[in-house]
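Before any comments, here is the structure.
A single protein chain has been omitted from the complex, and every remaining protein chain is retained in its original position.
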Amino acid sequence: MTRFVLHRIGFYVLIAVLLAFFTVPLLWLASAPFTSDPTYKVRLPDFTSENFRAILDNPYALGSLWNSVLLAAGTAVLVVVFAALAAYALSRVHLPGRDALLYTLLLLSSIITGTAAMVPLFQLAVELHLIDSQLGLILIMTGGLLPAAIFMMKDFMDSTPKSYEESARVFGASPLQIVRHVVVPLVRPGLATIAVWAVANVWGNFLMPYLLLSDVDKQPAAVIMYTLYTEGGQANIKLLATFGLLYSVPVVLMYLFVSKKYGFRFHGGIKR
Amino acid sequence: MAQATLPPEVLDDAKARRYSADAAGLGRLRAGAFVAPALALISLFLVFPALWVLYLGLSNYRLTGAAAAAPQLVGFDNFVKALTDPEFWNSTWLTFEFVLGSAVIGQVVLGFLLAWIMRDRTGPLKRIVEGLVILAWILPSAVVSFLWVALLDRDDGTLNTLLHSQDFAPLLDHPMLSIIIFNIWRGAAFSMMLYGAALGNVPPSHLESARLAGASGWQQLRDVVFPHIRGHVLTNLLLISLWTFNDFTPFLLTAGGPDGKTEVLAVHVYQVALQGGELGYGAAVSTVILLINLVVAVFYLRLLRSKK
Amino acid sequence: GQSSDGGSGDTIELTIAQNSISGGKNAAAADYITNWVIPKFEAAEKAKGKNVTVKFVPSGVDDEQYKTKLSLDLKSGKGADVFDLDGIWAGEFAEAGYLKPLSDVVGADADNWDGWAQIPQSVQGLATYNGKKYALPVGTDGRVLYFNKTLFQKAGLPADWQPKSWQEILDAGNKLKAAGVPVPIQINAGTAMGEATTMQGVLPLLAGAGGQLQQDGKWTGASQPLKDALGFYQKIYGGSGLGDPKLQQEAKGRDKSFQQFAGNEIGILLESDYLWRGVLNPETGVAKMADRDQSVGYALIPAEEPGKGINGQDFVSMSGGALRAVNPNSAHPKEAFELAAFTLSPDGLKEETKNGNVRITPRTDVNKEILSSEPLLTYISDKVVPLTAFRPPVAAYTQVSVALQEATAEVVSGKTPDQAAADYQAKLEGIVGGAGNVAS
Amino acid sequence: MSAIELRGLTKVYPGGVKALDSLDLAIPDGEFFALLGPSGCGKTTLLRTIAGLETATGGAVVIGDRDVTGLQPGARDIAMVFQDYALFPHMNVTDNIAYPLRIKKVGRAARQQKAAEVGARLGLEQLMDRRPGQLSGGQQQRVALARVMATQAQAFLFDEPLSNLDARLRLEARTFLKKLQHELGVTTVFVTHDQAEALAMADRMAVMESGHIRQIGTPAEVFQRPANTFVAGFIGSTPMNLLDGVVRADTLEVTGCKLAVPQSAEGLLHDGEKIVYGVRPEYNVYSAEPVDGSLGGNVSIVENLGASYLVTLDVNGVLVQAVVPEGHEPAIGDEGYALPRRDRALIYRDGELVSA
Partner (left out) sequence: MSAIELRGLTKVYPGGVKALDSLDLAIPDGEFFALLGPSGCGKTTLLRTIAGLETATGGAVVIGDRDVTGLQPGARDIAMVFQDYALFPHMNVTDNIAYPLRIKKVGRAARQQKAAEVGARLGLEQLMDRRPGQLSGGQQQRVALARVMATQAQAFLFDEPLSNLDARLRLEARTFLKKLQHELGVTTVFVTHDQAEALAMADRMAVMESGHIRQIGTPAEVFQRPANTFVAGFIGSTPMNLLDGVVRADTLEVTGCKLAVPQSAEGLLHDGEKIVYGVRPEYNVYSAEPVDGSLGGNVSIVENLGASYLVTLDVNGVLVQAVVPEGHEPAIGDEGYALPRRDRALIYRDGELVSA
């Protein structure tokens, strides 16, 4: 019995340590935006709303958040739709060289996230007249995220029983109908996972949006966040902390929404 | 109950090909159509520029200056330069430390630990723990870097406040350790979720029969859990290693410093290509990263698939 | 992008780009363009019978990122008709063909601009590469030694301090240290501070020791002046306690040095005029100092010893400055040039620098008027600019600068100046294409 | 409602496994036909090939008067219940039942109406809004049936629809299904590996082994006169005793006992030949006293079958089983004698039934 008690105590100590590890860094974000004269020090805030007023005065702040939402949503939708279709086909039909192809694409996707790829991507966008086009940016980012998305998505697809599809097929459903009616609902948690992953990736991406979108009215929050430095590169902590909070809120809301609605987890098959 | 094996010609009987036999009746053609949009985007915006990067790696292309106007192919000069540059090796070594410490060990272990202790728990505790872990994952890097600067700051850092210490500067005194811990914090969520799902696939009866035999927690992990989640471990290792190899976020925390002590390859490429404008050289280093990734991937595949 | 009116000739669309943005980085400059330049210029053109619309393309990013974007745009034949760039980029942009001599792009109008007469030769030099003018200079700056009069008073140092040699700086530092000042001297070092280390550290010291980065077409390697400059670093950071070596390594070290200076923790700080008008600005600064005018003193940067500076000077400084260029790809280079010139018209500059946004403009006539109320800027304009030096505007400079930063970092972390200088030379040879291009 | 005919149907899986070996089968319109066989014999493959979920490697499938071999499953006008029911977990019962109609572009109101109708017929009225996860196994099975009924297909294919139910429910479902098929009169092919199920439900049945059909017939035919030892061993709730023996003039010598030649084999045996003597435990009359022509030995196991007992005798090292009515069961270790009924015992030569 005492072993049991010790076990419990150990468990809660562990949980406490882990919670602390994940919470302590977040304290600053919870306090600085509400402090009149924020520094890097975490202090009990005086709950001023002045910082928020200041950031709302910025002509681009709110618009950029909206742009971020557009870009992230657009990319997430494309990534999810295309990855789902591709992963489904790859999971169900054995195309020759499938695995090798996936691994190659996955490796190439790592090069494309690197800085060195900016020139090819930029010139490509120029040639395709995708400069200053949010759609173009969405397409480019989608291309970069797709391999990993397909890779993960295929795991989900592989784990759903085939009899659902066969059953629908016997009733005469077409492949697209099967995907819409049966497969998508079954792997919905997986789709949600990939969508959140894609959003998180796009949300934080600075370089590509900056290079490909000149029009400030189209730029996302990641770019606008960089403008809150001074001419000499000094952080305006007041604005940055506050904008950082506003910038984080949509992703957090989206996570909460998704986790409530779909259960945020890997491997979707609904338990039967 | 295998029956007699027929010669393969029979398989190519015309009738058998009239329509496809996969579950959804896709057939290769339609499967191709399903893959097509993704493949088109990938080819256009990933494969093509990636090959371009490989090509750039063979040139002396620069962002500005005369070499920008008329870049020339220089063969493997860039690679020779990289391989003879101690800074490159320094970065490579740091990257290994970073990937090994933060991803392969840190995120995998912490992610697994979180998934393991939360595995059959429900209720608010699980939601809070998972929520916080995932929050660390989805917050934008620009914001997160501020959080960690605030945490580790030499003067006013939360850590110093908590420890009642003065002038403790983790980012200067233990820069690599700092960014490793940072990246563990940042990325544990993915592993946690993946292993959470994987653990759901371990039949409880297997764990229980080990318990009945008197197996300790560690023995249960070794004998039951790990053999079951091998495939997930592979996927996880592969993805997080790739991502960590190319992770640029440490730059936001330490700018590669102090004195290049955290200049991992991704940061090195950034500094070389964006700050130094040496795009050709940067592309060559990217190519080398790609090759290292390839080796790592093959290594994982060998390690985890061979035992099956 | 470029104007796209083709043959219709009805409306001319121009764009103007800067690394400035309303509500963020360099907000004042951005507001000046949108609120004054654009309406006034459009009206002026209308009066001339031309239908011109101007669009402002703001940004607010690191200089490197701005440069990258600019290069990519220009390389692809895009970019704003008029854009700003750092003077130091002129050479590499010209070599890459991103910039063309103004007279080639615009024609005679460029040389005939009445503004040139008002711009001092040294400032014109910023826009000049291989003897040709590539852009209009937007302004200049200068570096001085700032000191905290409150701390000086505590250490028994004069409020009108003006060191004549490096030793005097060290002496003052020692006194400050004795008086309990946490950080007596801050001279930027290391890679974390980036270009701030080069411009507010190595180069003024190098100049003070009589050295130059590039001389007679050759780069200077491990020369004595460089060793002296690095030696000075060693005296500050090598255990004397005069400086804070750790601060040099922090990613946000420069921000912190500002905070500490404003917080009366740093005695002497080598910085540019931006510290005064931007950082410490009692109204808009990120490290506001309400009593800036009373408690911050400034002095010229002395040569190592009197007369030992470049050109035998007693005092030295470094300057830079932005340029405003006309895109060679512009469809309407003439109008674009008019726009650029318009932004630098006396009225314009006065408008831009009012309400506390004073800076040193390129025009002497304007400077005379606007700087009178600004003692520091007057000081820089009158005393510093005449003796200042500029960086070599060549492509390799960026990497050379990094190599210099690394040399200082080595000294701060304990290597000898000789060793650091030797390492620098080795790197330099790699950067500029072999030992043949380097003189030691 | 149509007949199903398979002509020389062959199915070879990509790996080279020949799951069906030029199989011929004709199932008349309206028949309830059971496919029985051990695991892996190809039952599911046969069903799936009829449905079109697997492409036939050779041969033809004819449904009604159409050769459907090359048609998509959806075009064959058949309906199938899968072993796991394959109810869509994200749809409620109504939507599940109405799904085939949705595919056929029936309007929403009409579908709902039809689903309600079929559901009511199967006693699902109260459950129409639940998800499959909220139903018991038996209820799920009914929903799967309802979905199939809603299609009004020409033929029904059931793949072990009862094997996921618990024992009690299985018995009920058996009766229910049989009755339903009778009323609907739709040609039905029913796969099972449970011989009791096949016997109880089928109009006719086929016993399969490794891709071949071993016997086709009514349950009574198959039970009473298995065509070969394979079928003999497979059919029956207790396996048939199959004992090696030798013909000795007019009698048989089986495991050291002298037995009479069964009626069915009279005059067909040759002196001295080796045969297999088959008799079901049900047709072994047990007695505690020695009886002429019986198999005698010691009782080694007694199992309760409910109203009777299955007694296993050790007859000179060979186990022989007999069913004993309750009240007469021996104790373990007792001496006992099993007298095969001459009219029910069978003789197999080289595995095939010896019969006139």
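Which chain is which? They are A, B, C and D, in the order written, and residues in each are numbered from 1.
By definition in this document, a contact is a pair of C-beta atoms (placed from the backbone, for glycine too) under 8 Å apart; a residue touches a chain by one contact, two chains touch by 3 or more.
Everything numeric in this text was worked out from a predicted model, so none of it was measured.
In the complete complex, the residue from D:T45, D:N92 or D:Q195 that touches the missing chain is D:Q195. Interface note for the absent chain: among D:R102, D:R121, D:K178 or D:K258, the touching residue is D:K178. The residue from D:D129, D:E303 or D:D350 that touches the chain not shown here is D:E303.
Touching the omitted chain from chain B are residues 203, 205-206, 208-215, 219, 223-224, 227-228, 307.
Across the interface with the omitted chain, chain D contributes residues 38-39, 136-137, 166-168, 171-172, 174-175, 178-179, 193-197, 199-201, 219-220, 223-224, 234-239, 280, 282-283, 300-301, 303-308, 310, 312, 323, 326.
Keep this in mind: only the chains that are shown with their structure count from here on.
Averaged Cα coordinates give chain A a centre that lies 54 Å from the centre of chain D.
Here the spacing of chain C and chain D, counted between their Cα centres, is 92 Å.
Distance from the chain B centre to the chain D centre is 53 Å, each centre being the mean of its Cα atoms. Listed for chain C are residues 65, 68, 72, 75, 252, each touching two or more other chains.
Annotation for chain D: residues touching 2 or more other chains are 53, 72-74.
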